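Here the complex is missing one protein chain, while the rest keep their positions.
By written order: A, B and C. Residues from 1 in each chain.
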């Protein structure tokens, strides 16, 4: 599998956004948010999005299904700083037979700070790959892949 | 339960030490190691100590036993910085019927940077408290609680 | 300096509370929130509290003042889990000449999950201790130390 999605830099191309504020513990000695923390932000936004569409991730896990991360790609455009409020815009960008991709745009006051894509596979509690549930496939069919520009 | 141990500031009072180097990601915008990271250092040293005495923590877990953290106390004396190498000195400081306490001294080039105590309870995989294994009780009996000054 | 405050387990004893939701990245292989993450939660609540009283921490830092953590004490009562929403209740509990203490109560649905105390010293950008600003001293005088039971 390879990430094939190019995340849009237009907020209007995304299905959902989630607001976060930078913790002091997320900064580093350069005085900015450490690059690894963005993965925590994308994950928080992804979980908020799944809750928003009525498919909360704890229910996936209760049903024995994990959305394992297979691949991530991040571009850092403008550094976030302590106490900044920012939005993570998120969309389901592509659904294959056993994998799906999510696209992300991180914005602060309308300014692009980062973009990202995460690719996921579904695995059962034994770590074995599972087929996509039909609702997830249908979600992708219903839309025009807005996050791909 | 309450932490009753006062950790010694003498390295020679400890049973074992473990060397760590500060990662850049562990610093914060003050330019020093964020105070929360010391708990990661103490945990790494605790795990190294258990391996050293032939009781590796993965074996505890494989046997269905977790050493849940009940309480922590940390004193920050001198800030660690990026790329610093330091030692975490560690000892089993006290063993009760269902809890035990570990004491820690964090030193860089012989200088005290922090001290800490962690109190643990043993729980099974269902989260229920368990009795201390006899080897752990005997370890405490065999010694003079060197970390208590 | 030594932590002298005993944090109350009554939410009504605290001046402010701040709601947080557990990130997946904050859990560990025991399936619960790792004990080190609570320090991130207390810090986030502390920063929210300072904003609430009109003394945002970024302004402290812009004025060359850091609230260095000198000591922390945490008691873990009931484990938080992925996606839990919880409140961190926080109060300024004591103000000395060069240090102050904050008390915390972590609750989920009215159930006590943890309590904590953090002790701070004020330092300038060179890391030297500073006197408490008068507004902080007055805040402590104005109240009955509600977090001490």
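Following the convention adopted for this analysis, a contact is a pair of C-beta atoms (placed from the backbone, for glycine too) under 8 Å apart; a residue touches a chain by one contact, two chains touch by 3 or more.
None of the values given here were measured: they were computed from a predicted structure.
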Hidden-chain contact residue, picked from the options B:13, B:43 or B:87: B:43
Residue among A:40, A:112 or A:137 touching the omitted chain: A:40
Residues from chain B at the interface with the omitted partner, ascending: 23-25, 39-40, 43-44, 47, 56-58, 61, 82-83
Sites on chain C contacted by the missing partner chain, in the whole complex: 24-25, 27-29, 31-32, 34, 36, 81-82
Positions on chain A contacted by the hidden chain, ascending: 3, 29-30, 35-37, 39-40, 43, 61, 66, 68-76, 79, 127
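Basically, only the chains that are shown with their structure count from here on.
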Centrality ranking, top chain (CA atoms only): C
Relative to chain A, chain with the most remote C-alpha centre: B
Approximate Å spacing (C-alpha centroids) for the pair chain A, chain C: 30
Chain B-chain C separation of Cα centroids, rounded to whole Å: 23
Residues within chain C bordering two or more other chains: 39-40, 43, 61
